[in-house]
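With one protein chain held back, the other chains of the complex are shown just where they sit.
Now for chain A:
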Amino acid sequence: MVAADSEGPSDPGVRMFRRQRSIPLRGSAAALSNNLSVLQLPVCNLTHFGVVHGPSAQLLSVAPEGVPLAQRQLHAKEGAGVSSPLITQVHWCALPFRVLLVLTSHRGIQMYESDGSVMVYWHALDSRDASPVQAMFARGIASCGHFICVGMWSGRVLVFDIPAKGPNIVLSEELAGHPTSVTDIASEPAQEQDCMADVVTADDSGLLCVWRSGPEFKLLTRIPGFGVPCTSVQLWKGIAAVGYGNGQVRLYETSTGALHVQINAHARAICALDLAPEVGKLLSAAEDTFVHIWKLSKRTESGCTEPSLPQVEHCHGECVPDTQVCGARFCDPSGSSFAVTGYDLAEILTFSSE
């Protein structure tokens, strides 16, 4: 296995990663983007993993040292149509008073309690919008405050208002901002005064829309694409970290839309980005079999009143031989461990630097 460390950032927490015990899956992972969701539960020392296989998704709860405890399979709700509908994404959404598991497919949106035991909401894709030529699906899931945002093949973003408990979920708004299919959505808690943006949505054309959430979402900035799909997006201190189909990772300042960093990070399409927000670590994974870890920071130019410039350092690279990676996530808040899924691979690979 090829691993490449950079000269060494000052942060001693970022060092050699070692392969840990793999977690077996009932079914292999499908070739999708963002095909791994992780729910960290430090209180009970458990980690939940969610992986899409195809028409089904698998949820696992795992104890420390990678010991699998329980697993559950969820299926896409059938609805109208001939074949078993394919699931596009599965993702845990942490809200102020609860955690919901959201599953998107070619038929609609399913929401469950966090362990997947009870479906609390089902939203079918509107067949009136059906086009004879285009595939219909929901894809792109993020929570923001008490909202859950889900993207659609049409470019619309559905905003659901989630109550503190119970199934009384309401479709609050439909955002129109994208001309092509939504690929991913990212959010962060609104922080400093000048960071008003807390949601970023991305699409197949590479266009990014920056929003401020609320009873009515407000579109703040549009960052144009360049003919390449945006496959994954993360948001950190007002910086949008964006992965593209041409293997590039770009960092944009969301308040101005300015491009600050461009990394020729991978030799194939990026399939996943993840953040460890407390320490500013970014993880990029791509179909080229590589996973890279980066350290983000914001540097203020002295005497400058403009927004501080995002900086990035490479920390670590890991090769997963002969594996078309399809998902990757940090497994702890300090970013000292991460997990990877690959197309056709019936296990979750884990790495740790501790």
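Here, a residue touches a chain if its C-beta (ideal position, glycine included) is under 8 Å from a C-beta of that chain, and two chains touch if they have at least 3 such contacts; residues count from 1.
In this text, contacts and distances are computed from a predicted model.
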Hidden chain of the complex, named as in its UniProt record, picked from "Organic solute carrier partner 1", "phosphoglycolate phosphatase", "Elongator complex protein 5" or "PIGF protein": "Organic solute carrier partner 1"
Candidates A:Ala269, A:Leu283 or A:Leu349 - the one touching the absent chain: A:Ala269
Chain not shown: contacting residue from A:Lys77, A:Arg98, A:His146 or A:His314: A:His314
Contact residue for the chain not shown (choose from A:Thr104, A:Thr289 or A:Thr341): A:Thr289
Options A:Thr104, A:Thr323 or A:Thr350, residue touching the unrepresented chain: A:Thr323
Interface with the undisplayed chain - residues on chain A: 2-6, 27-28, 30-32, 54, 81-83, 86, 132-135, 180-181, 183, 203-205, 227-229, 231, 245-248, 253, 256, 258-269, 288-290, 292, 301, 306-307, 309, 311-314, 317-319, 321-324, 343-344
